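One chain of protein is taken out of this complex; the other chains stay put.
The letters A, B and C name the chains in turn, as written, and every chain counts its residues from 1.
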Amino acid sequence: MTGIFLCSCLGEVCGRAELEKAAGARVFPGERLCTPQGTASMAVSIREHGVDRALVLGCAAAQVDAVCASLRKAACLGTGRVRALRFAKRGNAEGRAASVRAALAALDLVPEVRTRKTKPNREVLVIGCGATGRAASEALASLGRTALMTEAASVTDIRGSAGRFTVRFRNVGGDGENARTFGALIVAAGLPEPDASRKPFVPGRIIPLADLSDRLSGLSRREFPASLAVVLDMEIDETRAGFEEACRACLDAKSLRPVETWVFLHDARVAGPGLEDLYDRAREAGVQFVKYGGRIRLDAAGSGVKVRARDTVLGEEVEISCGLAAVSGYGLATPADAELTAMLGIGTDALGRLQENNIRLLPELTGRAGIFVAGACRGATYGPDAVRDARNAALSAHELLSRPVETELSHAVVDGDKCALCLTCVRLCPFRAMTVNAEKKQAECVPESCMHCGLCAGECPNKAITLPLWSDGIILALSGAAPDAASVAKEKRP
Amino acid sequence: MKGGIVALCCENSGWKALASLGDDPVLDGVEAVRLPCSGKAETGMMLKILEKGAAGVLVLGCPKDDCTFLRGSARAQKRVAVARAALKDAGVGEERVRMEFISSVDTPRLAEAIRAMKAALEAHEGKA
Amino acid sequence: MSTYIVVGSGVAGCAAALAFAKAGNKVELLEAEGRIGGKVLSYCCKATDSCSRCGVCTAHDLFAQILAHPGVAIRTAVDLRTVREAGGRTSVRVGASGPWIDPKACIDCGRCVPACPSRAIRRYARGGVSFHHIEGTQCADAPDAPCPSCRNACPTGAIHAADPAGTLKKADGVLLALGHRPFDPALKPRLGYGRFPNVFTGAEAEEILSRRTTLTRADAASTAAPRSVAFIQCVGSRDPLLKRNWCSAVCCAYALRLARLLAHRDPGAEITVYAIDVQDFDKALTPLRAELEAKGVKIVRGVPSSVDSAAGGRLRLLVEDPKSGARTAEHDAVVLSVGLGPDPRARATAARFGLDPDADGFLPEGGGGVRAAGTCAAPQGIPGSMAQGRAAALELMSGRAGGHVGSRAGGHG
Partner (left out) sequence: MITAVRKPFDEIRDLVKGYDRLLILGCGTCVTVCMAGGEKEVGILASTLRLADQKDGRSREITEATIERQCDREFFDAVKEKMAAADAVLSMACGVGAQFCGEVFAGKAVLPALNTKFYGTTEGPGVWSARCSGCGTCVIADFGGICPVTRCSKSLLNGPCGGSSKGKCEVDPANIECGWQLIHDRMKLLGRLADLEAVQPLKDWSTGRDGGPGRIVKEDATL
């Protein structure tokens, strides 16, 4: 039976009799329904009269969402079984009656929604054994949670959803595979090293920046270059990590031998604690910074390396030749490895790195619950940011696994008769919740992965998919488009 | 403007921006429908709402890269494009369906978008 | 189940408070101002049809979660009377410098607004968050002449009286998220702030654009958008002379995002950003700069040294051009991208908790039971501050319980 709760501060909405007649509902007038006491009084009426659907009519200020949420908990009504309407002081009775009818029609179509609790697997898999991966494992351990660290290369398959991922590994010996289940995955796989043999590198003359310090420390006095150039921002804008590495490498080189050093870059990336001081120290030590615009040309001519670029500060072409050139690998190598990305089923950003560049995901979330990313593999190459990512990922994994995974069973429902298995929903779902049920020969939704966004239902060419709490009937009713509740209620309930 | 504007709002952006407009007169004649995501708004739904007598349908989605469901508003944009093409075919004028990307905290731009749609509908009605 | 105190309810403080609460702990969130949220409430959304990832909307979602979470208790207009640390636990006597409204109990009914004789009560409603708060400077309540009118009008008892004595709160860990103070451009008078109405600070531009869609002052004659806007970077940052030799990290972020927004809204506008070095504030900085170039936004190397008036109310900027020496450029409006700096009040509060700031005045991340996060620890943007708040919360939760908090806190989460 539907209960209409009429708040006293609203005064006359439209005739009380008219309300009851409109939908065969029972009207309960009440005092200040948006306060905790008001909610409690409504809950009592709901229990006493066996109300299973509630419509609260309040003034313009009422916190609609908060009232619905608290009443649902207080009167243990299912999701979607409580709706609230706010009426501005203006507005005519006819308009308000129509809104009440629309809301009642929508309420009438809301099915019973159960929730399912599953105990999550408590172990976390950290993919990547670099600094970020280790930071994540330490943070997990400090939260009393066991973590297994592995290299991305040894992972062969990932299935399942938050709380229960099944991951297959290559056996250490390389023959055969083994599988284990984990509650959550933290991906800290870093970025692949650039290929030192391909353009723009020339072995021994133009080398990756990461190898510069080792190479210099291994040289004798005679072999040490008289001049050295570091190049940043070659393909894409460098991060603070590359800038810091360039400054340190030049300062280290000068500490070994008197050597003339240049750093070619678009901008000095100093937005981190201590980086401005490092930049000052490098300049004081004689490192020459050239802020170039556009393309930079390197060619290993004769014994040295010629570097040509346009200096945007002086506004003219600059050309130097040096004994050794080091180019930052950032943005040169192909980004996150495609195979791991496919196994994880998560999106990548415009530059091909893990995690779509969506503000709601920053810093450690991905589209899929239970899968987190941290550090260079998502583009955060600057040390302190990567460690912070790792800690955030560990905390999110801990939050997910410290209580049963509660799944509200109002996920998308596929009508097998109408499904033509066109796979549109399977391809579209950002959360890999839609799969193919081979036995039933239809698409099917995994409740644990479904985020109830309705994209699949909106795209299905045969309207075979319904989101129970947001069915066409409910939306049409809410948009006042349905003339009366009766015609809409006829719709087949999932 | 005969009939009202039905605003199909994503509950993470448009719905919150509309709520913070409170009872601003710009909302007169605007019926807000809450959706889990603008990606749930279907072309057929928009046309059916217009058939039932609404003057216009305004789909409010999150700006790209702000969408809680990652691709919702991008899908909605494509579906609004199909609806507008259908309205153009029917000779009813494509401005009766419009897509706006408004985040939950961009109240001024929502008010401006609603005013713009009302003006476009009135201009069209004057012509038709 | 532990209790934590978070001082400061900006994005860093709220992110930490939510992390503590989600792990099953009790949190006392203390805010010195009359309202929670900090400076983010005055920042605008800088999205065009696509988001620029500034974080203002996710900050509001965070505030909404804090207001809804039962484990977090909020007190505003807080005046910390005493701070004592004993055996790993910190006890703080929390007073109230004036009447304050608890945003969790406020049902936004607005009855207190007409009841207040000195019209000191404001309403904030944006991004799914709405509450009333008292403007301390306006409120006529005084220790010797208390004014109970708003308290009597409130149906839910959300308004509390001033409390000079204060109540004692004990906590197993304290997080200081005390925020920052934007640079006051009056310290660089040649940039014309205050002399010319169409010279804005970055903070002002954000506040204006969060209320209106054009960059014009409320009392300006015409509300037409300025056709030519200049952003001047590094105002009060990377400035050894003013002993502010750090990069404030956020000015390139908000300047380029505002430039993109203004260029999108008025394609004919001429937007120029005068910068020294553009910082890496976004994962997709390269595509963003390409988009700016395509939209005609020019990023010019070199920061103007002075702003003077020119004909027609316009502004003339003196820019050093390496080839031809100084040259001038004229614009309709100038935004001074002021940087972040330590807030002197924050330094005093931190000292009481035993945290001493570094040479620049920023707080160390701290150790043991007291940590610092957000812009009081280092200049950073909204997503960075939130991430640092959560990371500091993790350190406090794990550090405190020697590593077995996981199972205990999770026991009845």
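Keep in mind that, in the parts below, a contact is a pair of C-beta atoms (placed from the backbone, for glycine too) under 8 Å apart; a residue touches a chain by one contact, two chains touch by 3 or more.
The shown structure was predicted, so the numbers you read here are calculated from the model rather than taken from an experiment.
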item	value
Contact set of the excluded chain (shown chains only)	A, B
Chain not shown: contacting residue from A:69, A:141, A:251 or A:428	A:428
Options A:198, A:418 or A:440, residue touching the unrepresented chain	A:418
Contact with the hidden chain (one of B:48, B:64 or B:109)	B:48
For chain A, residues in touch with the removed chain	417-418, 420-424, 427-428, 460-464
Residues of chain B (touch criterion as defined above) contacting the omitted chain	42-44, 47-48, 50-51, 82-83, 86-87, 89-92, 128
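What we mean here is this: only the chains that are shown with their structure count from here on.
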item	value
Chain A and chain C: spacing of chain centres that average the CA atoms, whole Å	24
Distance between the centres, which are taken as Cα means, of chain C and chain B, whole angstrom	32
Separation of chain A from chain B, taking each centre as the mean of its C-alpha atoms, in whole Å	26
For chain B, residues contacting two or more additional chains	19, 22, 65-66
Residue list for chain A, restricted to those that touch at least two other chains	61, 357-360
Interfacial residue positions of chain A with respect to chain B in the complex	60-61, 64, 88-90, 99, 347, 356-360, 367, 428, 430-431, 451-455, 457-459, 463, 467, 469-470, 472, 475-476, 478-483
In the complex with chain A, residue positions of chain C that touch it	19, 22-24, 51, 53-55, 57-58, 68, 107-110, 128, 130, 155-156, 238, 245-249, 252, 276-287, 289, 301-302, 321-323, 362, 378-379, 383-384, 387-388, 390-391, 393-395, 397-399, 403-410, 413
In the complex, chain B residues that touch chain C	13, 16-17, 19-20, 22, 62-66, 101, 103-109, 112
